[in-house]
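Got a structure for you, questions after.
Left out: one protein chain. Kept in place: all the others.
And now, chain A:
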Amino acid sequence: MSTITGGVAESEVAPAKRPLARSSLWRLAARKLLKNKLALAGLFVVVFMFALCFIGPLFSPYTDNKIHMALMNKAPNLKHWLGTDALGRDVLTRVMQAGRISLTVGLASMVLSVFLGSLLGAIAGYYRGIADQVIMRIADLLMTIPSLPLLFILGALLSEWKVPTDYRMYIVMLMLSFVSWPGLARMVRGEVLSLREREFMQAATVLGLRDRRKLFKHLLPNLVPLLIVIASLNVGGAILSESVLSFFGLGVMPPTPTWGNMIDSANNLIDFQQRPWLWIPPGFSIFATVIAINIFGDGLRDVLDPKPKK
């Protein structure tokens, strides 16, 4: 049988697929994403909203937010494209400035909850035992309370304790992360539990690698696709929750504008019936941004999730 001798050359190897560039995994995903029109549309809207909110105010002459009694509640016109509010401030400028806060709160609370959720979920799934018990019981406890009432209770406490309005934005971020890490931790834990049984993890053990290295170098990179999907969907949820909180006056407080508290300040019968320019723009912004983020997140899941569907 041993007709083939010693030195082996490439030609003897079965025709292998030609190695692609280093980033081939990501390039493959990008190519798939480009084919998903709906996800691309979502991405476009998200990018547009970010550009509008962060760059838009630079071109607005009304960013000083001065109160102009003469300009109270004007309908949309050439000078004020979306009209003015009860204090004579330009609604378009306010919507853009509110978007900065809403998007920042959404992003920051996402970063924090993804960090917390994936760290705790990974520890629970990888080390199991006591760590798993403690982390997951706390998560279960938090998950048994519906997150909106929980947020209301926390928000009410904040108002009770008279937290300075300047700090409220940061505290709202913390609150949102606090209610969303348990669900995330549970998903990450499930994924880690299945990943750690994979043969390549056993192979890493057999190589004599340290636990920390196995966890961070071998296991976590396999979680990245899942984390990206979770993160993108999480931003949408956080923006929505922040809007709801602010609408009920439990989130970020005026004069700092957010989409939620802008709708709240138009929350009376006259404004609702006769001045739609006060509540439609912030409402539409929330709607468009959250829907677009979710559509994009779903598209990302289809692209990055290695598990076959259907």
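Convention: contacts are C-beta pairs under 8 Å (C-beta built on N, C-alpha and C of every residue); 3 or more make two chains touch, one makes a residue touch a chain; residues count from 1.
Here, contacts and distances are computed from a predicted model.
Colleague: Determine which name in "RsbT co-antagonist protein RsbRA", "succinate dehydrogenase", "STAS domain-containing protein" or "ABC transporter ATP-binding protein" the UniProt entry assigns to the undisplayed chain of the complex.
Modeller: Per the UniProt record, that chain is "ABC transporter ATP-binding protein".
Colleague: Among A:L71, A:L154, A:V188 or A:A204, which one is in touch with the chain left out?
Modeller: A:A204
Colleague: Touching the left-out chain: which of A:R31, A:R137 or A:K217?
Modeller: A:K217
Colleague: Touching the absent chain: which residues on chain A qualify?
Modeller: Residues 1-10, 12-22, 24-25, 196-210, 213, 217-218, 221-222, 224 of chain A touch the chain absent from view.
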